[in-house]
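One protein chain omitted, others in place.
Up next, subunit A:
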């Protein structure tokens, strides 16, 4: 026994050159050289004035701010927890690594910090429509119904690498990276919206027999208990169950479901979407969909704190409203001129471009303003990262 191990050691030493140098460090999930593990989430707001060639990254714990220069004028911002995708309103997207992120190990979480920097741009064949980044991939949809898939692990390493381009066969452009695959909205006519969701590999080849109807897909969120995709008259919950993708169609009591996109916090189980028709609140683990009429108010966005009790929404005038999920009653209102709303497990953040501030709102305490953070440029566009 001992002799055998000695022989093994000789072999290993010969292969590795008996050296302590030049070794390959094995990296844990989420590890990036130069990043520091932190005791708590490094939450930050990434924001820009419309058209600005600069992204401001405001640390919400220390209130210190850094700037990342952009080569495009930002017209849209999308975040995936770590990377911010700044669209120029046309065919170019610049990808910024904000340097703050969280790695989910299901029963516990790790928090990291590294320097913020731009990773460069991607130029697309048609104007940008959707961006969804999660785990291994980022799927960028364009108005011609095509999806450009990026290797998100390569983004973590600092390189922008295209994996494939997928043709949805429709004028929808929505793909959600999930469970190592992509859930892609596809259709049969290039001038019509997609009508179903299928699973594909990152190479764009359809994989397995997964397929679920979804008329005119309009937004998606990756939650703990699966992916939710909003369709014209339903929300579909797709979940990996014992290595098999399963779909559950949650019919909407009121149609059409608003096309404004889900608001949620990462690693939670609830998401919400709002529009003229009210609020749709979905719970992914319970596979339930609830509709709140919201008194017929003209709402433009919603976001779920995932506490099972409340949902927040912004109306057309920029007022923030907190609703009781059960009764639909208004709990509190904050009369602001807000343009954006986002939240984490502790606070919500609302940007008010005209006043050049970002309000920190305690959504568990009647929308109390906890802090008002001064912005260095007008926060027309604002997203939260590091959550």
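By definition in this document, contacts are C-beta pairs under 8 Å (C-beta built on N, C-alpha and C of every residue); 3 or more make two chains touch, one makes a residue touch a chain; residues count from 1.
The working rule: contacts and distances are computed from a predicted model.
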Protein that the absent chain corresponds to, by UniProt name, given "MoaD/ThiS family protein", "Zinc ABC transporter substrate-binding protein AztC", "Bifunctional protein PyrR" or "AtuA-like ferredoxin-fold domain-containing protein": "Zinc ABC transporter substrate-binding protein AztC"
Contact partner of the left-out chain, one of A:54, A:118, A:154 or A:364: A:364
Touch criterion as defined above, residue of A:92, A:154 or A:346 at the omitted chain: A:346
Residues from subunit A at the interface with the omitted partner, ascending: 1-2, 4-6, 8-10, 12-14, 16-28, 31, 37-41, 43, 60-63, 105, 107-108, 110, 344, 346-347, 360, 362, 364-365, 368, 370-371
